[in-house]
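Missing here: one protein chain of the complex. Every other protein chain is in place.
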Amino acid sequence: MNLSALLRAAAWLQQDGDYFFPVEASTNAGEVDRIYYFIFWVSAVSFALIVGATIYFAIKYRRTKVGMNPEDSPHHSTSIEIVWSVIPTLFMIVMFKWGFDDYVDRRTPPGDAYQVNVHSQKWSWSYSYDEGPETGMGWLGGEGEGLVVPVNVPIKLRIDSADVLHSFSVPAFRIKMDAVPGRYTYAWFEATKVGEYPVFCTEYCGTRHSRMLSKVQVLSQEDFDAWMKAQGNLADLPPVEAGQKLFQRKCASCHNMDGTKLIGPALNGLYGKEESLVGGAKVTVDDNYIRDSILEPSAQIVEGYPDAMTPFAGQLSEDEISWLITYIKSVK
Amino acid sequence: MSSTTADAHAGGHGHGHDHPKHLAHHFETLEQQYGSGKLGIWTFLLTEVLFFSALFVAYTMYRAQYPEVFQFASQYLDTNLGAINTIVLLFSSLTVAWGVRNAMLGQHKMLCINLLLTLACAGGFMGIKYVEYSHKFHEGTLWGGHVDSIFKADPADISEDMKEHSHAWNGDGELVAVKDLDPVFRQRLGLFFAVYFCLTGLHGIHVLIGMILLTWLLLRAMKKEFGPDHFGAIDFGGLYWHLVDLIWIFLFPLLYLIS
Amino acid sequence: MADSSHNHDAHDDHGLAHPVPLKLLFAVFFTLVGLTILTVITGQMTFAGFDLALAMVIATCKATLVCLIFMHLKYDKPFLGMIFLFSVLFVGLFLAFTFLDSNEYNADINEWVRDNMTISQ
Partner (left out) sequence: MTPSTNTLERTNYLNATKGFMSWFWTIDHKRLGLMYMWSVIAAFILGGFFALKIRMTLMPGAVDFANQTAEQMNAYNNAFTVHGAVMIFLVIIPSIPAALGNFVVPIMLGAKDVAFPRLNRFSYHLWIIGALLFTGTFFIGNLDTGWTFYPPYSTGSTDNTVILATLGAFILGFSSIFTGLNFIVTIHKMRPANMTWFRMPLFLWAIYATAVIQILATPVIGISLLLLLVEKTMSIGIFNPELGGDPVFFQHLFWFYSHPAVYIMILPGMGVMSELFATFSRKPIFGYKSIAMSSLAIALFSFIVWGHHMFLSGQSQLMSVIFSALTFSVAVPSAIKVFNWIATMYKGSVAFTTPMIYGMSIIWLFGIGGLTGLFLATLGTDVQFHDTYFVVAHFHYVMVGSALFGFIGGIYYWWPKMYGRMADNAMTKLAWLLAFIGFNLTFLPQFVGGSRGMPRRYAGYGTEAGYDSFNYWSTIGAMILAVGLTMALGTLIYSMFRGRKAPSNPWGGVTLEWQTPTPPPEHNFEIDAFPVGDPYDMNLCEYKGEEEGFLPVNPRADDPCVADVAIDPVYFEPESENAPA
């Protein structure tokens, strides 16, 4: 099952990581871990001090004789108040400064970064390269290759969303950035280790938020160039195959082709059948119905299914829609 | 019940038996009761100011993001009606402040007249607002996606009624034809009207609440309930009304006077 | 209650009531109307960039007049005035941070709009 194949990748990242963190697979990962350990040890020491003091005082000055009155002791001293205000502030300034430096570096991609566009929609990721083809998402269960990038090259991600908020997060690279509909957001990383790293969606986006997984495949420069050449354009493929690849990318996160209901209805053997819509209208599944459902799904919702499909108006070109229609027709 | 010296702040009054008429059981003196009411109403006014804050932030943010949209769409507001409304509210502020003065001096007849005048002005304000709103609903310049419906028309065949009501034609500046407005801004026109209806609608609701409050005060004033030692309710009702006027003072230039 | 009606402006023994002189009320009202007319006139004219600021200055003058006299903040304890200033301060703080942030990321929105709006037309 591809499902476990992808998630084994997630487990794989744990073997090389230390107790707290996944594997350091990007230039920035080490820096984040160092900041973490600095704050961790400062906190651990101060935690030990305050809890130790509490326990020590509690035992040393416990009320042995009922009604025992305490010895005299000062109940105010400005100097100690100043001391235990200034010392924590000093530590915090260091924490802020270090975190600030790393964050500024995180938010400004280097000039020569290789840009990849990340598209998110309700419950799947897809990636498009400026000059290469649009590759499918490494959706769990789908054969998509996910985000394929060369190693040791700074990659700039331009993230956008088709419907609701999502968030592109790769724990192994220590990067995370929300996908906000209506605008671009940017993140960048430079992978240092070849391998597969899981991508999680970390901004709640609905029913299958927990299944909006993908992966990043880091290849050596040669393998990447070979892969890029092998992709070619969808247009060169026969329509049914192009439709099938496109279906994996855009539709497979909600529609199955094996008769089982996922979020939307299963689409195999649907062509020509009659569907009863919400509100009782009946419609036969033909080219126009599939086209309208792709562009304006909320207009015709089939009985018993949620009105949760993202409208693809403006995101699929004419021939992409026709490939999808031919593919859906072809599957019995 | 020995009256102890420690109870200095009880003032000249004894305890319990000669309780002043309007003093609630848990307060010691009239000053404390009035002071508590005053602090209470001012704290409430603070929450009202913050309640409107989000809309002023939305206005600032979206105006900075799409200045053309705000300039273009605000031509469809009738500045004259807005100015009249402002003066109507200022007058109602005067009458309610005068009413508070009457209550303090126990002039019951003048107090009732002033409260009636304030209510009349409030009614007038809502009437003018009804005219503005009904015009906009009729013309279809509403929020969100609805705006696009009327803007497909050519400037030539825009209805006389629209010309009469929108200040773009009361004299200066001819209206930018919607056709050559950048398509991005055409889709965002609804944003201005969304902010407009939120601001003026919420303010209108507060005027209605004020009218209910003033009617309740008027009924009590008719029963001569208020006097020099018991005018708290009128004072606090007046303060609420002044705040409603204050918000309109800021709202009017922001929405109607975008040049 | 006959006796209380004639001691008009004299301070009452109860010490609660501080009625605002009538002349002052009317003076403030007419100033406010004047300022409204002023802001309408200046609203129509276009000043290079600071017409919003001018409108706000006029509105703030009107607001302070209403607060000090109509809401008799001038005669009450200063703490009440402080409460009101506090609320305006917090609105300003909220406005400043949100506006600063929105201004910063507008570029990303406009870039997305340029890419996508033309397709959907």
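Every chain is named by a letter (A, B and C) in the order it is written, and numbering of its residues begins at 1.
Quick note on the criterion: contacts are C-beta pairs under 8 Å (C-beta built on N, C-alpha and C of every residue); 3 or more make two chains touch, one makes a residue touch a chain.
Just so you know, these numbers come straight off a predicted model, no measurement behind them.
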**Q.** Neighbouring displayed chains - absent chain, whole complex
**A.** A, B, C
Q: Tell me which residue among B:Leu23, B:Leu81, B:Leu116 or B:Ala194 touches the hidden chain in the full complex.
A: B:Ala194
Q) Which residue from B:Tyr66, B:Trp98 or B:Phe125 sits in contact with the chain not drawn here? A) B:Tyr66
Q) Of the listed residues B:Ser53, B:Thr79, B:Thr118 or B:Thr200, which contacts the missing chain in the full complex? A) B:Ser53
Q.
Need a quick check: the contact residues on chain B for the chain that isn't drawn.
A. 1-9, 15, 25-27, 32, 35-36, 39-40, 43-44, 46-48, 50-55, 57-58, 61-62, 65-66, 69, 143-145, 187-188, 190-191, 194-195, 197-198, 202
Q: Since one chain isn't shown, list which residues of chain C touch it in the complete complex.
A: 86-87, 90, 93-94, 97-98, 100-105, 108-109
Q | Interface residues of chain A (partner: the chain not displayed) | A | 1, 3-4, 7-8, 10-11, 14, 17, 19-22, 31-32, 35-36, 39-40, 42-43, 46-47, 50-51, 53-54, 57-58, 61-63, 66-77, 80-81, 84-85, 88-89, 92-93, 95-96, 98-104, 106-108, 163-165, 167, 169, 171-172, 174-178, 180-183, 185, 198, 200-211, 261-263, 298, 306-308
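Everything below uses one rule, namely that only the chains that are shown with their structure count from here on.
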Q. Going only between touching chains, how few steps reach chain B from chain A?
A. 2
Q. Between chain B and chain C, what is the gap in Å from one C-alpha centre to the other?
A. 12
Q: Provide the list of chain C residues touching at least two other chains, using ranges where the numbers run on.
A: 109, 113
Q: Indicate the residues of chain A shared as contacts by at least two other chains.
A: none
Q: Flag every residue of chain C that touches chain A in the complex, lowest number first.
A: 105, 108-109, 111-113, 116, 119-120
Q. Can you name the residues of chain C that touch chain B in the complex?
A. 1, 4-5, 7-8, 12, 14-20, 22, 25-26, 28-29, 32-33, 36-37, 39-40, 43-46, 51, 55-56, 58-59, 62-63, 66-67, 69-71, 76, 79-80, 83-84, 86-88, 90-91, 94-95, 98-99, 102-103, 106, 109, 113, 117-118, 121
Q.
List the residues on chain A that touch chain C in their complex, please.
A. 160, 182-186, 313-314
